[in-house]
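My questions all concern the structure below.
Note that this complex is displayed minus one protein chain, with the remaining chains in position.
On to chain A.
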């Protein structure tokens, strides 16, 4: 193991994933446990996915949850005092965008894009849980998605990081934000800036 570390640049150094797999390293190794972010509210996600019904409906004839006027109004930049704290040193853990595509299509597109990126996908009634398969800097990246109906044929898509590294969420979000495919109207609150 130490020889592998000491490799000069001429030859390849051992990588972190390889170290994690190495028998010598694994002996007595306890992987770090990253606490779930305590500032992300997951009650609504948990409520849906912890239901006794394990057969997740992939094609739902129901409509997505409708957004009421106050939910829209509360998304105003004026009412989000987080903005008093400088955005540039903070990667947002939540992002949203609007789309005129049908809700089913939005869900399918997200799934189509997420699977090749290595995410496992759980769907239930216009909410989705995406779980990354690779262990990143802070455990697996997990993203919760929900589609809301603002008006007939106008939907709001919300993406929330629920586990893992926020920088990785930013990268994943950039891949998932396929504006060409989904005819995105605009991003509400689209400031995603990378911190140090």
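The definition used in the following text is that a contact is a pair of C-beta atoms (placed from the backbone, for glycine too) under 8 Å apart; a residue touches a chain by one contact, two chains touch by 3 or more; residues count from 1.
In this section, contacts and distances are computed from a predicted model.
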item: Protein name as given in UniProt for the chain not displayed, "Rho guanine nucleotide exchange factor 38", "Calcineurin B-like protein", "Exocyst subunit Exo70 family protein" or "Two-component response regulator"; value: "Calcineurin B-like protein"
item: Hidden partner chain, residues of chain A it touches; value: 38-39, 41, 43-44, 66-86, 88-90, 98, 150-152, 154, 185-186, 188, 195-196
